[in-house]
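Note that this complex is displayed minus one protein chain, with the remaining chains in position.
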Amino acid sequence: MPKKTVKEIADHVGAEIIGDASVVIESAATLDSAGPGQITFLSNPKYTPRVKTTQAAAVLVARQVQTNACQIVTEDPYYAFMQAVVLLHGHRQHPQTGLSQQANIAASARLGKNCNIHAFAVVSENAVIGDNCQIYSGVFVGPNVTIGDDCVLYPNAVIYDGCQVGNRVIVQSNASVGQDGYGFATHKGEHHKIPQIGIVILEDDVEIGSGCVVERGTLDNTVIGKGSKIGDMVAIGHGTKIGPHCLLVPQVGVAGSVEMGHHCVLGGQAGIVGHLKIGNRVTIGAQAAVINNVPDGATILGAPAIDANKAKRAYALIETLPEMRQKLRKLEKEISKSRTEGS
Amino acid sequence: MPKKTVKEIADHVGAEIIGDASVVIESAATLDSAGPGQITFLSNPKYTPRVKTTQAAAVLVARQVQTNACQIVTEDPYYAFMQAVVLLHGHRQHPQTGLSQQANIAASARLGKNCNIHAFAVVSENAVIGDNCQIYSGVFVGPNVTIGDDCVLYPNAVIYDGCQVGNRVIVQSNASVGQDGYGFATHKGEHHKIPQIGIVILEDDVEIGSGCVVERGTLDNTVIGKGSKIGDMVAIGHGTKIGPHCLLVPQVGVAGSVEMGHHCVLGGQAGIVGHLKIGNRVTIGAQAAVINNVPDGATILGAPAIDANKAKRAYALIETLPEMRQKLRKLEKEISKSRTEGS
Partner (left out) sequence: MPKKTVKEIADHVGAEIIGDASVVIESAATLDSAGPGQITFLSNPKYTPRVKTTQAAAVLVARQVQTNACQIVTEDPYYAFMQAVVLLHGHRQHPQTGLSQQANIAASARLGKNCNIHAFAVVSENAVIGDNCQIYSGVFVGPNVTIGDDCVLYPNAVIYDGCQVGNRVIVQSNASVGQDGYGFATHKGEHHKIPQIGIVILEDDVEIGSGCVVERGTLDNTVIGKGSKIGDMVAIGHGTKIGPHCLLVPQVGVAGSVEMGHHCVLGGQAGIVGHLKIGNRVTIGAQAAVINNVPDGATILGAPAIDANKAKRAYALIETLPEMRQKLRKLEKEISKSRTEGS
């Protein structure tokens, strides 16, 4: 890994230096674990005291703090830290397998330049793959799938027939994209499969986590908007549209035909029932059960989900229910007694 | 895709026509998006006003409504719509790979007629596969597994040793069937694995969604009953019996040794603790936590799950807890004051 001086890093991220610009940085680390030769960052002000005692050689900060470490001052220290990590450690280097002799690539498939198609990957009939793509082992690219440039499909990811994947999309291991939506017509007690004629569209810069399941649409398409990042083991229902730049943390479930705006953030294990409209810049807490439409900018929490501020107070009071009930009974007795005495 | 006249579709589904029977239908679509050349349906009466304004060429309805579209009147419009979608679009056409030279098929395995075993699929020793099965790439059919006729195993589905799969069963991508049940004997602080000697039985017409995990039984078998449809990313515990014709929506979890009746419906992310008995025709709401046996026909909701009507009112009142506490305090003060004044 390349070493960099504090000056080189500060120049790279466009920041000011307070301290010795010639200090050499070898790697990045957390505030608590960073030692000599390492760079760290402070973005949450509540950790400011820890910067005082850090053993790090350098720290990215939003404003000057008390510390022995060299300070690199920049408006968005976490973003600058990301840039520093890329500079020092780089992104994953992918094995250069070229088109493996052990891959199964259909004669009718079209491949761009500089792709690595690993052993035991399948590229089906009429699939189109752009330039510089990494198709790992066990990946299945179904018939008529199109994939843009600079994509990475990790081992055993599956893209069903006809789905469309943009540029710079990452699909992690064992994720499924485009499997049949959960659509059945129940008639006389039996459930009949409805052909799922929609597809899944993953727009540019989407990331799909390991073990995710993104259903194809029954009639309409399922869409994950540009730049949205879907954590591990998230389930997206058929025909749902996730807007651009959303963050869906692991184990979230979004049922079918939901329309979600842009820049939404969903906490772990949150669930959204089908056919709802979720506005822009909505924040949904972990384990929330969303059962109503949500307006732009709302922050909600709880099961059922309500305004987060209300929810924090209300759900914390569940604990006091036995006490409340006792008080209520006591009051009833006293009232009843005073009524008797008064009569 | 084949075009059909309204007459051909109505004849196929056994329905009456109100309007021009010669109109040509090219494809199916939702009520909101359907346009000329498309057929749609109305099954939920609350969407009746939208039929008035639909641009669809034809609409399947249960009774005559106000609309410019040609009406096809039938008792169960959603079921008829399913039939129309099959007629117009068909089910997925599977690649005709035959027995791929790149598949790994044990010499002792027995295969029926007209199977497609794709590249990089594994059929292990003594496995038996029926006629007309589609075994996609990366599928693992373990030793001694039996699979019936007309089954589809999508890419990277795994069927562990000895499991039994009926006819017309579909297992979507990256699903696991028959992995070891979660069974350990804890002794002196260490957890010792108990051999899981049961298997999984998937009865006829079962569908298992992508990313599902269906544990084999410790001693008894795990069974998914005939015609039950298991959504994506559902976890079924060891020794659990799911009855016939159940619908388990994505991300449901059923712990071990549960006995569930027929025609149950479980909402997303619902969980059932182990060893419970769930009756027939039970409906369980999304995110419900089922901790007690459930009688036939019950509809339950909430965590912990209670009667759905009660639950809807009760869980909605969590929001009012701060207000209730305040009122309680006010009453206590007033009572205390009146007592003091009275004394």
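Quick notes on this one:
As written, the chain order gives the labels A and B, with residue 1 at the start of each chain.
One rule holds for everything that comes next: a contact is a pair of C-beta atoms (placed from the backbone, for glycine too) under 8 Å apart; a residue touches a chain by one contact, two chains touch by 3 or more.
Treat the numbers as computed from the prediction; the structure is a model and nothing was measured.
When you scan B:V265, B:A289 or B:A308 for touch with the missing chain, the hit is B:A289.
By the touch definition given at the top, subunit B reaches the unshown chain through residues 104, 120, 122, 124-125, 138, 140, 143, 156, 158, 160-161, 174-176, 179-180, 182, 184-187, 189-195, 197, 211-213, 215, 219-220, 233, 235, 237, 251, 253, 255, 269, 271, 273, 289, 302-304, 306, 310-311, 313-315, 317-318, 320, 324, 327-328, 331, 334-335, 338.
Within subunit A, the residues in touch with the undisplayed chain are 27-30, 33, 76, 78-79, 81-82, 85-86, 89-92, 95, 100, 102, 118-120, 136-138, 154-156, 170, 172-174, 205, 207, 209-211, 227, 229, 231-233, 245, 247, 249-251, 263, 267-269, 286-287, 303, 315-316, 318-322, 324-325, 328, 331-332, 335, 338-339, 342.
In the analysis below, only the chains that are shown with their structure count from here on.
Taking each chain's centre as the mean of its C-alpha atoms, subunit A lies 25 Å from subunit B.
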